[in-house]
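A short write-up of the structure that comes next.
For this depiction, one protein chain was excluded, whereas all remaining protein chains were kept in their positions.
We call the chains A, B and C, going by the order they appear; numbering starts again at 1 in every chain.
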Amino acid sequence: MNNPPVNNIILSVRNLTKSFYALKAVDNVSFDLSEGEILGIIGPNGSGKTTLFNCISGVIKAETGQIIFEGNDISGKSMDIIAKMGIRRTFQTIRLFRDMSVAENIYSGFYTKSNQNLFHALTHSGLYGTDEKLAWESVKKLAQFFLIDGYLTYKADDLAYGLQRKVEIARAMLSEPKLLILDEPAAGMNDSEKTELSEMIRVIAKNTTVLMIEHDLDMVMDLCKRIIVLNHGMILAEGLPEEIQNNKEVITAYMGPDDYRIYGPGA
Amino acid sequence: MDIFSQQLINGLTYGSLLGFIALGYTMVYGILNLINFAHGDMVTLAAFLAITIAPLAVAAGTLAMIITLAAVVVSVCIIAILLEKIAYKPLRAAPRLSLIVSALGAGMVIKNAIMLIWGANPRIFPRNLFPAGLAKFSDISVSYLSVIILLLNILVMLTLYIFINKTRVGIAIKALSTDYSVAELMGVNVNNTVMIVFLIGGGVGALGGMLIGASYTTVTFSMGFDYGIKAFIAAILGGIGSIPGAMFGGLLLGLTYTFCSGYVSSAWANTVTYLLLIILLIFRPNGLFGRSLVQKV
Amino acid sequence: MKRKLLIAVLLVFCTIYPIFANSAWLTIGATFFIFSLVALSQDIVLGRAGVYDMGHAIYFGMGGYIFAILVTKLGMNFFAAAFAAVFLPALLALAVVTPVIHLRGDYFLVVSIGLNFIFTQILNNNPFRLTGGPNGIFGIFPAPFMGINFSSSVFIYYFAFIVITLTIAIMNNFDNSRYGRAFYFIYQDDLAAASMGINASYLKQIGFMMSAVLAGFAGVLYALEYSAVSPETFSVDQSITFFAIVIVGGQGSLPGVLLGTFAMFVLPELFRGFADVRYLIFGIAMVAMMVMRPRGLMPTKYGFYPKKLFGGDT
Partner (left out) sequence: MKKYFLVLIMILILFCACNRKTSNEFVVGVQAPITGEYASEGQGMSNAVKLIVQQQNDEGGLNGVMIKVITCDDEGSPQKASICAKKLVNDGAKVVIGSYTSTATAASQEIYANASVIQTSDATAAVLTQGNYKTYFRASFNDDIEGEFTANYFVNVKKYGNIAIISDYSSFSSGLAGAVVKNIGLLGGNIVCNEKIDANAQDFKAVLTKIKALNPDVIYFSGYYTQSGLLRAQQVQLDIQADYVGGNATDNPQFIEIAGEQNAIDSYLVGLPVPEQLDYPEALKFNSDYLREYKAPVPSIWTVINADGLRVVFEAMKQVNTNDTIAAIEHIKGGMKDFRGLTGPITIQRNGERAGSIYRVNVINSDLDYETVYYDPVSGK
């Protein structure tokens, strides 16, 4: 794969619509995401953010619309195929392998990169040794990067909330994805953990495109170069963080109509 | 044409017997997400209890039937509650599989206890419990007993349907089966509600057991498993957790089994019945009436 | 350290066992190995991949019957018949399981019971006069080859012993490999596993094929040991016993499953005395075991990663 030009489009979503019975959770959403970008998606609760992510990552199938990732249409594909293509995600409700150790949880990210076939697995022959060494070393390296290498032998379930989040992100990062989808990564974290996380995401974004849902607006404004605001399943506004902060519809959607005067551009 | 209608009656009778037992499975599964493997053996136990109690009650003359039925249903309900307290309550928070193995073990205990108490050989079910005799229309013969079974089946289904949807306890049961922890938060007394479910399931199952004994005159200690599995399949066909589903699932299974052995081949009747289940589960994984469970992410 | 010492003691004991065991106890020893093999194969799908399979005796029966048919009806030599009886079940398992592999938990359990009923009914209906109907097939005596009499108890005992030891070694490797851990991932949370690019249905199919090979092998050994196969040996009741063994012994744990098999198949031979109370005791034991140790006698302690690398011990 030659080195793509700086801002080519890696993911484009075209008139995506997904409804649960009568409710249109995602209503005709279209946007593009270029490589190396950190795109923030914000919006009040129930605006369709997670449903949008679920459609992109293959958890659920959208009725209409297309999702093009690196040129091929992934809108109907199953989740594991999409993951193999290089899209990894974290979940709003942390979904770790609870009874297993942190090391094994992170290792699961290596599954698609490992070239160990069933015969090697059963006989520990051939490239089993090198493959395992590479796997566990990268697990250790990544754990150190995320400052959780002290917890590798702990059971995932026993960790504090913030640490579990980091394990989930580390797990997603181990396979060096092209696109990392973060579903409220900072939820449940205190301020110091949040700044630490922002730094990590900034480092990750050097060679991975990041698509993020986050309620903590300060973090979003600081990290993301571009922001999309969703409301009732539709894109309300799109643009640079400053533009979004002063956008009339956004504030109305967030704060309610009469507050625009108080928090308007003058304030 | 007579053959068809005779087969229809055969199927409906057999199906409604299965329906009685299926009900026990559906209610327990609805609330504890547990396949109560011991339920089939409870049904057998009811038939054997009737064998012991019936001669004692004969002294009461005409009331004999009522007293025996009541005594058996009550004792089976008590045993059902004990079963829940000993084998299932301690495992409320345990992993699903250990609950299943505990149910299998409980089933084995009841089955072998019956064998040790009443012996390994088939026993004869008392004839005087239910009215015998046949009615003949042209070439079709319908025994009074099968009429009773059909009517009782519909009656029990209706009362239960109303009970579940209209009474406070019924709502509590429905709440508990939709979401265990939320129902608990809302002040539903979980232990009592679960006890009532086992009470109803056991009682209706006991009735089913006695009707089976009366229909086929012989009961063996090991018949519980076979009836149990067919009844559970009926519960799934109807949509596990739905009360009308248990009844319609039972009738569907009874008719399939009857028409298959009547018109296809008796050798492959069971195979066709199970294939029906598998095919249905592939296309409608929640059965005819079941609620579809959307997996929350 | 202690674990290695104990394994060595066990291996030595099993090797010298035939010398002082009379032929009845030799059969019981071989039976223990055969049923442990089936229990281990059940543990692959139930204990590791988390598939609620209560019809596992099907694959055990496939191995036994294919071997019996090839030897008695076609007079095939031991090696060819054994080879077919070990690998054919894998393909048959794939064909049987694929249409229903997506079913979740209890639904798969009921379907597996249904499949087991169908399997026994096929055996009983004696299609094309192959399966011998309810009598099953007896007189399974493959022709001796270069002096090896395949029906001698001692040969079968050592053959089963070698097969079970290899199986345990291979399953140990499997646990510490990419696929083994992937099985645990799909058991813990198949959606999260899918988000890591792990296709649960595909792995479950592999799991069934691997376990069908082991169960098929156990079927061959059974046919050799008892020189007869009949439908009731592969009935739903047998599948329920294997299901209980894995759960009581401890899912995904090799010593646990071996201990479970010992309790279910070898102890009864000791309690020959009070025969009819035996099953009542088992029922009570199953309930008591589950209430006291819901996760089984020796549940697996995960941690399938190189210990030295992270300095932790399990």
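The rule is short, and it goes like this: a residue touches a chain if its C-beta (ideal position, glycine included) is under 8 Å from a C-beta of that chain, and two chains touch if they have at least 3 such contacts.
The structure displayed is predicted, hence computed values, not measured ones.
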{"item": "Left-out chain, listing which of the shown chains it touches", "value": "B, C"}
{"item": "Which residue of C:177, C:211 or C:230 touches the chain not shown here", "value": "C:230"}
{"item": "Hidden partner chain, residues of subunit C it touches", "value": "2-3, 6, 9-10, 13-14, 17, 20-29, 31, 124-126, 133-136, 138-139, 141, 153, 225-228, 230-233, 255, 258-259, 262, 266-267, 269-270, 272, 275-276, 297-298"}
{"item": "Interface with the unshown chain - residue positions in subunit B", "value": "3, 6-7, 10-11, 13-14, 120-122, 124, 127, 134, 136, 139, 141, 143, 212, 215-218, 220, 222-223, 226, 257-259, 261-263, 265-267, 269-270"}
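By our rule, only the chains that are shown with their structure count from here on.
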{"item": "Leftover contact groups, counting everything except subunit B", "value": "one piece"}
{"item": "Most centrally placed chain - per-chain CA mean versus overall CA mean", "value": "C"}
{"item": "Where subunit B and subunit C are represented by their mean Cα positions, the distance between them in whole Å", "value": "33"}
{"item": "Length of the line joining the C-alpha centres of subunit A and subunit C, rounded to whole Å", "value": "42"}
{"item": "Numbers and ranges of subunit A residues touching at least 2 other chains", "value": "59, 91"}
{"item": "Subunit C, residues touching no fewer than two other chains", "value": "191"}
{"item": "Complex interface listing, subunit C residues touching subunit B", "value": "46, 52, 99-100, 103-107, 109-111, 113-115, 117-118, 121-122, 125, 191, 236-237, 240, 243-244, 247-248, 251, 276-277, 279-280, 282-287, 289-291, 294-296"}
{"item": "Residue numbers on subunit A that touch subunit C, as the complex places them", "value": "57-59, 78-80, 83-84, 88-89, 91, 95-101, 103-104, 107-112, 114, 116, 118, 120-124, 128, 131-132, 135-137, 139-140, 152-153, 155, 171-172, 175"}
{"item": "Subunit C-touching residues of subunit B, taken from the complex the two chains share", "value": "29, 33, 35, 86-87, 90-91, 94-102, 104-113, 115-116, 120, 225, 229, 232-233, 236, 240, 267-268, 270-271, 274-275, 277-278, 281-282, 285, 295, 297"}
